[in-house]
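Written out below as structure tokens is the structure these notes cover.
For this depiction, one protein chain was excluded, whereas all remaining protein chains were kept in their positions.
Take a look at chain A:
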Amino acid sequence: MQVTFKDVTLSYDGKRDILKHLNFVIQEGSLVCLLGPSGGGKSTTLNLISGLLAPTGGHIFFDDADVTKKDALGRKVGMVFQNYALYPHLTVLKNIEFPLKMAKMSKADRTKRAKELAALVHVEDQLDKKPGELSGGQQQRVAIARALAKEPSILLLDEPLSNLDARLRIEMREEIRRIQRETGVTTVFVTHDQDEAMHISDQIMVLHDGHIQQFSTPKKLYASPDNLFVAQFIGEPVINSIPATALNHDLAGIVPDSILTQAQTAGIRPEALTLPQRALDPLVTLHGKVLEFDQFGRESTANIDYNGYQLISTEMSQLAHDTKELDFTLEKKGFFLFDADGKRIFGGDTPMVLVGDQSAQKDPAAAPTESGGDTHAE
């Protein structure tokens, strides 16, 4: 089922809008993550899709049908709640059967269907247990089976992994991906964990402050964030962000003046700072002092002082640990400039127009922009 939001607005108290003029299309059969910090409107958006909440303004479409006025029952959605909300008094089998019982399916049919689903989510050996006797991961599987029981038009998951421990979370997110692929059901997944979102989604919608910050593939979200918020929210370690003026001296003559004067903040991914001999596509060489080296298992980070600002790099493990000062390279990939509104004006999928470059002769506006059908927030 394709889900379309047209100009959807929601306010709980009639004064303050939680969601402001939301427009997006979720493609049929895709797995979409709603990602963002707490209070950004993720769960609200999910509840609007489910029909548990009605929008204050705008329209919601499932394929071509306007479902704005329909409640949860009429929309035929399946939902997995954060705490699973399995009926504590029913066995696993009865829990999975419950939506079918409500749909007045015959007892034999619903038991057969429930057993198939239990097998799909690998809980077929737990059928007679009560939810309280199951582990978190098993409860999660049962909740998914129950949500899938009535063959929902769309499967909604509200922070389904946040109650699990770290290792189980990784296992379950792969399971959700597998179940989604096997059933082909359009899935919307709410999470505040960017790592989780990056691993399982076809597309990610970053929500913050009631607006869609960016809605695109995980790859694109990382490689060319639309704005400073997305750049800072996605990526671990967090992107280095320093005032653009700190780089002015080094970038003058390389990045066009017209861009430099607009730029307010520079974002540098930790992997975009490398040693000169390992540079792939360098933009410029910078000079700084080494403050500290840290090693966390496979990862190593170096803290570098550049013009009084601290930068973190993950690409300097080969550097001798007694190095005090060094020249290092700033790569083109993973370097962005943002204007005063936080909008990206340099780097990412914007064609990189450099001073003295051949392509500088061309009009930048005429350059082909890669959009890939993504919907951006206004």
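Just so we're on the same page, contacts are C-beta pairs under 8 Å (C-beta built on N, C-alpha and C of every residue); 3 or more make two chains touch, one makes a residue touch a chain; residues count from 1.
Throughout what follows, contacts and distances are computed from a predicted model.
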Practice item. Have a look at "Glycolate oxidase", "NADH-quinone oxidoreductase subunit N", "Carbohydrate ABC transporter substrate-binding protein" or "ABC-type sugar transport system, permease component" and point out the UniProt protein name belonging to the hidden chain. Key: "ABC-type sugar transport system, permease component"
Check your understanding: Out of A:60, A:77 or A:172, which touches the unshown chain?
Key -> A:77
Revision key, fill the gap. Note that chain A touches the absent chain at residues 50, 52, 71-73, 77-79, 81, 83, 85-89, 98-99, 102-103, 146-147, 150
